[in-house]
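Worksheet: one structure, shown below.
Note that one protein chain is taken out, while the other chains of the complex remain in position.
Here the chain labels run A, B, C, D, E and F in written order, and each chain numbers its own residues starting at 1.
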Amino acid sequence: MENGASDNKDPSGFLSEIIGAPVTVKLNSSVVYKGLLASVDGYMNIALEKTEEYVDGELRRSYGDAFVRGNNVLYIAAD
Amino acid sequence: MENGASDNKDPSGFLSEIIGAPVTVKLNSSVVYKGLLASVDGYMNIALEKTEEYVDGELRRSYGDAFVRGNNVLYIAAD
Amino acid sequence: MENGASDNKDPSGFLSEIIGAPVTVKLNSSVVYKGLLASVDGYMNIALEKTEEYVDGELRRSYGDAFVRGNNVLYIAAD
Amino acid sequence: MENGASDNKDPSGFLSEIIGAPVTVKLNSSVVYKGLLASVDGYMNIALEKTEEYVDGELRRSYGDAFVRGNNVLYIAAD
Amino acid sequence: MENGASDNKDPSGFLSEIIGAPVTVKLNSSVVYKGLLASVDGYMNIALEKTEEYVDGELRRSYGDAFVRGNNVLYIAAD
Amino acid sequence: MENGASDNKDPSGFLSEIIGAPVTVKLNSSVVYKGLLASVDGYMNIALEKTEEYVDGELRRSYGDAFVRGNNVLYIAAD
Partner (left out) sequence: MENGASDNKDPSGFLSEIIGAPVTVKLNSSVVYKGLLASVDGYMNIALEKTEEYVDGELRRSYGDAFVRGNNVLYIAAD
């Protein structure tokens, strides 16, 4: 992370640093979405662009824009 | 997305851009609804028009207007 | 919907348009309630009149007034 | 309901009309409680008097006063 | 209940009437706690004194003071 | 409890009386944590010191400080 832990941002602050970047979003159900992080809010509701859906590592579907509801999100990792 | 990630809208802001557009709504239970996105709020409660219900890819039922409660929504994708 | 998607109501706004109308309410458990929509609030807590309970498509029980807690609601469809 | 759907009460408003009346409360677990509705709040937390607990239609237990937490409630029906 | 349903207390109000009294607390998991109701809040978080834990009707454990988190509570009944 | 039920503290008030004391924390998953209660908040988020993790009564792991999220907590009992 740019400023690293020394900065006293909350997690949403760190997330805003990777807006526009490629991310991996894992859901509680283990389904994975990859895409460009267009936007995220305090509930980790996520707007992705160029979205791909992976199930057990296999590409299942591609979308343009997709909005994933935060309560289903396990983690968001910067690729 | 029109303005893309450079814009600092939150996800609801992006969602409002596709009001009136055809969308695919996937629920946590994997049931899929297709229809015109009439309205969405911060909880991702959704009002759809010309709604179709798909289970395992098969059309099960058609409604006029339907209101889907946000906590059941996994994602909303612009068709 | 009367004004259709062009209107910028949130879903509760749309729901208020069908107060008094016959509706189908599907729960997460797939149980279905049919009745007249007497009232609904922001949590999709619902007050129904002349309520019928259907399980697997079969009429199980009839009530006068019934109040269904919103968190159990999957969708509300205008009949 | 006394005023019927024409009234623009929210569901809690309708519930307050049946305070003191005999009700049936079904929980998500399908356990049913019958009793006099002493009080209910916005979360559908319920205070019942002369409470009876039914499991699979059989009377299991009787209590005087019982307080049922709203998140477990599926519906409340006026007997 | 002392004032009965005619009083327009919410359920927490009724609960406060039985502070200090012996109660039975049933959890969603069917585990039962018996003890003196020392305190309860709006979430039905509970402080019990002389607490006993029953599983399938059998006494499993005794505690002095115990604090039970409200979201696990199914009901509280005055013994 | 020091002042007992006559005091009108809410459960958090009672919990603050046992700060620094040895406690047993049982989770919804039946995993048990024992340690010194360093801190607790209104959600029953807990900070423990000298923490031990027990599964089915067997010591599995020891930590220094551990922070347990409140929604997983079933109860906290003063040892």
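Here is the rule we use: a residue touches a chain if its C-beta (ideal position, glycine included) is under 8 Å from a C-beta of that chain, and two chains touch if they have at least 3 such contacts.
Remember, it's a predicted structure, so these values are computed and weren't measured experimentally.
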item: Touching partners, among the displayed chains, of the absent chain; value: A, F
item: Interface with the undisplayed chain - residues on subunit F; value: 16, 19-20, 27, 29, 33, 36-41, 45-47, 49, 51, 63-69, 71-72
item: Sites on subunit A contacted by the missing partner chain, in the whole complex; value: 1, 4-15, 18, 24, 28, 44, 70-71, 73-78
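By definition in this document, only the chains that are shown with their structure count from here on.
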item: Touching subunit C and also subunit D, the following chains; value: none
item: Same or different residue numbers at the subunit D/subunit E copy interface, by half rule; value: different
item: Distance between chain centroids, defined by C-alpha means - subunit B, subunit E (Å); value: 42
item: Topology of the chain contact graph, where touching chains are joined (line, ring, star, complete, other); value: line
